[in-house]
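The complex is shown incomplete by one protein chain, all other protein chains being positioned as in the whole.
Here is chain A:
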Amino acid sequence: MTPLSIAFLPLTDAAPLIAARERGFAEAEGIALSLIRDTSWATVRDRLVYGQVQAAHMLAPLAVAVTLGLSQAPCAIAAPFKLNDNGNALTLSRELAAALDPDLRRRIADPEATAHDFAAAIGLHRRKPVLGIVHRYSSHALMLRYWLGYAGVNPDRDVSLRVLPPSLMTQALRLGEIDGFIAGEPWSSVAVAEGIGEIAAVGVNIWRRGVEKVLATRTDWAESNPDTLDQLLRALDRAAAWCDDPANHADLAALLARPDYVGQPADLLRQALAGRISLVQEGEPVAVPEFLVFHGGAANFPWRSQALWIYSQFLRWDMVEPSPEAQAASAGVFRSDLYRRALAGSGVALPGASSKVEGALAIPLAAASHQGSLTLSPDQFFDGKPFDPQDIPGYLRTLKQN
């Protein structure tokens, strides 16, 4: 057995790692997996960068940021596997949510209207709204900026973005330190269950296939341990498929509920798994298909174009200076080559390409693949704008027109 340590944060989307350890998928591949729980992304990053763990549960944009040196000293990170797509929600205080459509289902089903309502509510609120994000380089923060930007809101000027650890969001909302937050589950469900907030938007309705957490390793570790990495990716592939299967959701929710993992009630954790979300306290759960996806529709495949979308958003919000080197380094973080190598011959469908136009699919599409049959899921952004990785400046110009 090869010992392997992976750092994670207590979130529902750490599920494939937890299932890999607890349901024997890692062991079947000869890996003795230990999971190390941390409380901040900074610590997860430091453990990974300084070699205390071999891999980490990581925000996809943070993996790109660490590679580019935007977050401490630069360190080349490889993300050969996406742990999930989607899974976020925007929760607002009841006071701020009162300015939105009173029909809760319409509110989340129509993010365009809700974005405009939110923009109109900003000036009427008793202060500039303070919105909690979990990290500057989080998928959620980029998604929130995208949604606000659509309605002409400048997220660096018209609202205050405040970084807080996900587990402290509900407390900050209760105390009125923030007026809302965007975070991964179970934290929106916890805030709703406690009656201190209402879900105003769900990630899947902003970007149908939002890139979320990745498995991150140091590039030098990935290159010097190819066999171990392949074993790990095969174990995670099976664990992710297991997590997606509704038959396993009760078991998985109970596993995640353990105090050494997420430590929140199983019935709250199960909402995101099942895609049945309570938007207000005591509210009838609303069906949100694909609210959180672990495996279906090639969710684990790290498309280089998705890393480039992240880079395009860094450019859009002046987080990085444009350069061909930074662009190439960003695309290189998502290691579709390593995913292919590990899962060749496993029966998992492997896309023929490593890059695609993101957000172009309105209906499921059968795609060219090397093995198995592959159906790509709808992946549109809510504003309908496709991202062509070949023309980042052109894409950024279309976003400016909002």
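Here is the rule we go by: a residue touches a chain if its C-beta (ideal position, glycine included) is under 8 Å from a C-beta of that chain, and two chains touch if they have at least 3 such contacts; residues count from 1.
Everything below uses one rule, namely that contacts and distances are computed from a predicted model.
The listed options are "ANTAR domain-containing protein", "TonB-dependent receptor", "1,2-phenylacetyl-CoA epoxidase subunit A" or "Gluconate 2-dehydrogenase subunit 3 family protein", and the UniProt record of the chain not shown names that protein "ANTAR domain-containing protein". Check A:H135, A:R208 or A:R270 against the missing chain and you find that the one touching it is A:H135. Touch with the chain that is not drawn comes from one residue among A:S34, A:Q72, A:N154 or A:T375, which is A:Q72. For the chain missing from the display, the contacting residue among A:R47, A:R107 or A:R218 is A:R47, taking the whole complex into account.
If you put the missing chain back, the residues of chain A touching it would be 38-43, 46-47, 50-52, 71-73, 134-136, 162-165, 167-168.
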